[in-house]
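These notes concern the structure reproduced below.
Every protein chain but one is kept in place in this view of the complex.
By letter and in written order, the chains are A, B and C; residue numbering begins at 1 in each of them.
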Amino acid sequence: MDFIITEDQATLTQGVRDYLAGVHGPELLRALDTSDSRRSADVWRGLVEMGLPGLLVPEARGGLGLSLLDAVLIAAELGRAGVAEPLADTALVAAPLLAKAGGQDALLGAIAAGEAKVALQHPVNPWVADLEDASHILSVKNGALLLTERSGDSELLDSVDPLRRLYAPVAASGVDVGSADALLDHAALIAAAQLVGVADAMLEQATDYAKNRSQFGQPIGSFQAVKHHLATAVVKIEFAKPVIQRAAVALAEGTASASVHVSHAKLAAADAAWAMSETAIQTHGAMGYTYEVDLHFWMKRAWALAGAWGDRAFHLARIDAAVIGGALPIGPGHSFA
Amino acid sequence: MDFIITEDQATLTQGVRDYLAGVHGPELLRALDTSDSRRSADVWRGLVEMGLPGLLVPEARGGLGLSLLDAVLIAAELGRAGVAEPLADTALVAAPLLAKAGGQDALLGAIAAGEAKVALQHPVNPWVADLEDASHILSVKNGALLLTERSGDSELLDSVDPLRRLYAPVAASGVDVGSADALLDHAALIAAAQLVGVADAMLEQATDYAKNRSQFGQPIGSFQAVKHHLATAVVKIEFAKPVIQRAAVALAEGTASASVHVSHAKLAAADAAWAMSETAIQTHGAMGYTYEVDLHFWMKRAWALAGAWGDRAFHLARIDAAVIGGALPIGPGHSFA
Amino acid sequence: MHLAYTPEQQDFRAEVRAWMEANVPKEPLVTLEREDGYHQHVEWERRLASGNWGMVTWPEAYGGRGLDLIQWLIFEEEYYRAGAPLRVNQNGIFLLGPTVMEFGTDEQKARFLTPMAKGEVIWAQAWSEPNAGSDMAAITSKAIRDGDHYVISGQKTWSSRASFADWGFGLFRTDPESKRHKGLSFILFDLNAPGVTRRPIRQLHGDPGFAELFFDEVRVPVENRIAGEGEGWNVAMATAGFERGLMLRSPARFQAAAERLVKLFRAHETKAAPAAREQVMQAWMDAQAYAYNTYAVASKIMAGGHIGAEASLNKIFWSELDRAAHRTAMQLLGASAELRHLDGGALNMWLEGYIFSLSGPIYAGSNEIQRNIIAERLLGLPR
Partner (left out) sequence: MHLAYTPEQQDFRAEVRAWMEANVPKEPLVTLEREDGYHQHVEWERRLASGNWGMVTWPEAYGGRGLDLIQWLIFEEEYYRAGAPLRVNQNGIFLLGPTVMEFGTDEQKARFLTPMAKGEVIWAQAWSEPNAGSDMAAITSKAIRDGDHYVISGQKTWSSRASFADWGFGLFRTDPESKRHKGLSFILFDLNAPGVTRRPIRQLHGDPGFAELFFDEVRVPVENRIAGEGEGWNVAMATAGFERGLMLRSPARFQAAAERLVKLFRAHETKAAPAAREQVMQAWMDAQAYAYNTYAVASKIMAGGHIGAEASLNKIFWSELDRAAHRTAMQLLGASAELRHLDGGALNMWLEGYIFSLSGPIYAGSNEIQRNIIAERLLGLPR
């Protein structure tokens, strides 16, 4: 029993953070916002060079063979940097599912090489992200997870998040590679992990603003009201992180209760990010209501990911069945049930 | 259409407030707390001399013939002063019910004279307040409200509120004088009104403490965190008051939706008082956790009245049926539906 | 207290309802934060004025109907009941109008109020400056007297409606040596005057809802000053009182939102989170409480009373109930909340409404400032 992030994990995470801070800052988000595709081949190339698409691809297929715990740490960095490229869906959700399914060596190799991208379609969402950018699509029929190459077009939907590219769902088809529930759990976990990164980014922006913006002759961050708003947000964010890590381990190990832990993680992360978004705009004042500060990119991502891959009601229903329904043993001695 | 407290009403209310501030201060509460009966014949005599038991008794029966709107204003003063004497139950709940029932002239006269006291028993409460102090009892059987003289004893229950005298319910009996629902609505309204008075008292105590207690070389009330806690509480309290007044008018006029407005009033008042209680103890710090400051009397009253005469769940269920169920017209133009 | 409408009030309600039914556009207008939508909304203001509905409480001499505040509340209820468009001239009719009525000369009333009520002149507010937001006394924009004119230089920001409006009002430092609350004057200016540059600011939702204003020696006649020179702070505080107080957010707006939220909940009931049910009820309860309180304030004012620091209570209550109601809707929409258009292509009004609700706790004096006011002025806590 040890609940700790290894030094290797911390080093890898910091490396990704530093890389993204360099190439994927707010200037890039603004440039993408005014581009037609909202995507950048250069950025994708960089992510591929960093080896990110192959993080969870088995080493034999050209990847790093990392775990879901690594995945949630990296996903948080993608959230922090505001990355909208379909990296999370392909590398952190599809890759481990395909690796587990077996028989998808070629596709896994292509993912690791940055040549294949997988779009994720599930009935819990009324949209599919990055569909037209994808080479493959995982979709759901009768509870089964189907894999096929993507073909044909779909209607582009308009997200409030200018960097998200959402499409109307298409007909499900392909070969059976697992279960719909597995897709949902993996994607919800990665969404949760991105959400805490998004929350951390908003916290940092709000904190910086509070240090630098002066009113009444002093930085607004010296006012106790501002301090306490931000401190309250930090508590929620920091206590979501171990929940996500616990869920990642449970899902990786196939623990029977993994779905419950994923739901807990999604709820904790979405609540923390949503609360942080309201705290962040309030800290920024009228400036926060403009497109001129960067905050809005992350606020919108928070709203989007909070509803994605199971909203509050969906995940609460799973907690309900487990905890109130009695399917899960609870109480002292059941910390890791 | 006018939503205003008249000068007469304001004068009467202020008179009661001033009187109670003189004779029913914290010292009295402390004295009662160490007495066996927790009641004072002197205090009751004073209340009778002020004419309070007869406020809602018709003038022909020796009372003042006031309205339920007057009743909620007076009830708030009883809450503010921490009055636990069975005045509210007898004078503000039982009297108008009996006056409406008709045929109870003698009893109404005795109430106005301070000679009769009526205990209220309803299945929504697992207790009856001041049973053994009462000459009469209103109780409920098959939805009907029954009146009888009280006889025999009952088990004394132990309330956290040292001044409340609660007894186990007794067998219902007597003559039919109305409906169980009418008792519930009247009593819930008066409980709501007392709750805002209780909340106001806690607000005043916390504000005074914040002005006088110094830490870090300044009154703690100069710290923005303390200011904002208290300001938030004020908003809740002040916005509960018009809801109570609106409910009083609806109940007095027999408006079809009166029960919904009473439930709204009870919810708003209980939420405001409960929130104020937590704000008040937090403002007082460790001192608030002691019996040495007066606050605890009002905190305990808030907890008690919040659960009395229909708890949150009970009153929410009535709002639910009306608003979500569609029984009540809602939206602009239905401010007074 | 008498909580029933008189026959006259009922007749008035029927009259408003009939006019609204006949005149409110069947299709929603484009947002007034965009140029095309702005002009649609101006068109609507003029249509309202054609029915003499510009501002019912104003004297007939200034384009009003001389009605009382209860009638105004009835008007607002019918306005929102009919789903009528937002008032593009809100800054004028609800903020500047009452200010001119209270502090203006007869000449100023005639000159400014009538065109305002008729929708002929649309007003922007110009309170904030880059370094004077919550701290409005830090204003540095100057208006230097030069004969019978002021010469204005400086910058304002977050000016709502200023991207497209005709005129603006704000505080300027007429005594360049003065500090803080002193030496400020309340001045009205033509947004098309030489020397005024507008830079629309893109808002959260992507549209230019407010603007930055740059003043380069803009000449404004002295008769555009409201009240005395150097008395601007008190005038502005009164205006801010109107803003936070009775009129800026009529309860009907929130009652309409609560009604829509109840309908949304019914449509999503089977897959809603347990607490959503309670949040929806709370939205209705809070909208009703706000309505009762507004009727109470209106009654008090009609009886000769006035509204002071209590206005801060209102500001906090409506802004937080509005945000909570829209947040609940966003959660009910779940994975669809982020879509700008919902099934069938209709604009996702809950998303738009949630975004707008986020400005509520910020503008017209942030809720932090309001809580300071409540603590210091209502409770008497030390500054």
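Here, contacts are C-beta pairs under 8 Å (C-beta built on N, C-alpha and C of every residue); 3 or more make two chains touch, one makes a residue touch a chain.
Nothing here was measured: the structure is a model prediction, and the numbers come from that model.
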**OP:** For the chain that is not shown, enumerate the shown chains it touches in the whole assembly.
**Re:** A, B, C
Original post:
For the full complex, which residue in B:L69, B:V234 or B:A308 touches the chain that was left out?
Top reply: B:A308
Subject >> Residues of chain A (touch criterion as defined above) contacting the omitted chain >> reply: 1-6, 69, 203, 207, 210-211, 218-219, 221-222, 224, 226-228, 230-232, 234-235, 238-240, 242-243, 245-246, 249-250, 264, 267-268, 316, 319-320, 323-324, 330-336
**OP:** Touching the hidden chain in the full complex, which residues of chain B are there? Just list them.
**Re:** 124-127, 157-162, 164, 166, 214-216, 220, 223, 225-226, 274, 278, 281-282, 285-292, 296, 299-300, 303-304, 306-309, 311-314, 316, 320
Subject >> Footprint left on chain C by the chain that the document does not show >> reply: 273-279
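One rule holds for everything that comes next: only the chains that are shown with their structure count from here on.
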Subject >> Chain ID, smallest distance between chain and overall C-alpha centroids >> reply: C
Subject >> Centre-of-Cα separation between chain B and chain A, whole angstrom >> reply: 51
Original post:
So, what's the distance in Å between the C-alpha centres of chain C and chain B?
Top reply: 38
Subject >> Sequence positions of chain B contacting 2 or more other chains >> reply: 224, 228
**OP:** Two or more other chains in contact with one residue: find those residues in chain C.
**Re:** 368, 371
